[in-house]
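Only a single protein chain was left out; the remaining protein chains are all shown in position.
The chains carry the letters A and B, assigned in the order they are written, with residues numbered from 1 in each.
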Amino acid sequence: MIESILYYFNQTEVIKTIVTLGSMGLFFVGLFGLLSQRHIIKVFISIGIMEIAVFIFFIGLSFQRGLTAPMLGDAHTTFIQMNDPIPHAMILTAIVIGMAVLALGISFAIEYYKLTGKNRLDEMNEMKN
Amino acid sequence: MNIKRDISTNAISSFALSALFVLTLLSILLQHIPQKLSSAGDKLLEINAQEGVANAVTTVVVYFRGFDTLGEIAVLFIASFGIGLMLNFQVQNNQNKVKSNFMLQLGARLLFPIILLFGVYVMTYGHLSVGGGFQGGVIIASAVLLMLVSSNHFQLSHRIITLLETFAGVSYVLIGLIGLIVLDSFLGNFLPHSASQLGLLLSGGIVPIIYIIIGIKVGSEMSLIVQNMLQRSDND
Partner (left out) sequence: MIGVIILGTLMALIVIAFVAVIEPKLPDAIILSMGIGLGAVVLFVLFQAPDVALTEAVIGTGIGSLIYLMALKHLGERQ
């Protein structure tokens, strides 16, 4: 009984469905935090959670069970039966750029706090009316 | 009583909006789950054996898609430039800083060269095993953060760091231009890269050289960002 459940969860189709549902659930939590929280650092944390959800989704879809990591080692000496290296390279670039943009946004928030002393979104109404 | 009702209305409406959006996304995604994302990866793995590099992801990042990495370094440079404009760092007098704990000072002084050495190791062995320029550079920046937090007299000299960063950025483009002159393609591999040297330290042509240049640039930029953000304000 347990072996049949384990075998059912090991197939590639079921793994891809689990990854889609799970990463979209994480995206939903991040979006809920972005829309409902008021402090500016909570907003940045929620954006970071949404980015991590998209990375997990992308790498989970390009994963085939049974193949190994795309690099040589002691056991593998030729480049056969390996996973795809192109999505890994794209996500590497995306992680670094995401961190750089968030750091720039936080420096804007620090400078605004030094000028006016407000750090919650419902008090930043300088441009209203 | 009225304020409590306002807060819960906000939470319920944001919950409903985000649930609606994610359910719309899911209804499209669950029907078209692809069997294989791309078929170019198999062809690249076959071509990779001629380059002499043991790590396929390094070849894709530095050699096959080297122009995208140049754009990514430009984005990092613009972000560091913006942070340097906003929070400009002034050399401050160290007399009104609180002295940190004795254990923290001693431990940081012991750990700082070890973390620095580990960062340089990860940077240099990027083409043989897991690692690379980005990872090694950020490890070096975290070692600098450790020393900045724990000691009062540690400051990075602004001129040397900007000199390193400029040298790294200019030499990346110069290597690309030399490849254009010698081989008729920007960022071409003009150093000898035979497949018989797979797994040795000097292999792969220009791939380890470019990764070390990327590591120097990322490390110095992140150190400047960290030093800018850690300054004390005037009323501390």
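Brief remarks follow.
In the analysis below, a contact is a pair of C-beta atoms (placed from the backbone, for glycine too) under 8 Å apart; a residue touches a chain by one contact, two chains touch by 3 or more.
What you see is a predicted model; the values in this text were computed from it and never measured.
Only one residue from A:Leu6, A:Ala75 or A:Met127 touches the chain missing from this view: A:Leu6.
In the full complex, subunit A touches the hidden chain at residues 5-6, 8-11, 14-15, 18-19, 22-23, 25-26, 29-30, 32-33, 37, 39-42, 44-46, 48-49, 52, 55-56, 59-60, 63, 65, 67-69, 71, 83, 88, 91-92, 95-96, 99, 102-103, 106, 109-110, 113-114, 118-120, 123.
Residues of subunit B in contact with the chain left out of this view: 55, 57, 130-132, 134-135, 138-139, 141-142, 145, 222, 225-226, 229-230, 233.
Just so we're on the same page, only the chains that are shown with their structure count from here on.
Look at where the CA atoms of subunit A average out and do the same for subunit B: the two points lie 17 Å apart.
Interface residues of subunit B facing subunit A in the complex, by the touch rule stated above, are 10-11, 14-15, 17-19, 21-22, 25-26, 29-30, 33-34, 36-38, 40-42, 44-46, 48-49, 54-57, 59-61, 65, 68-69, 72, 75-76, 79-80, 82-83, 86-87, 129-130, 132, 134, 198-199, 218, 225, 228-229, 233. Looking at the complex, you find that subunit A touches subunit B at residues 13, 16-17, 20-21, 24-25, 27-28, 31-32, 35-36, 61-62, 64, 70-73, 78-80, 82-89, 92-93, 96-97, 100-101, 103-104, 107-108, 110-111, 114.
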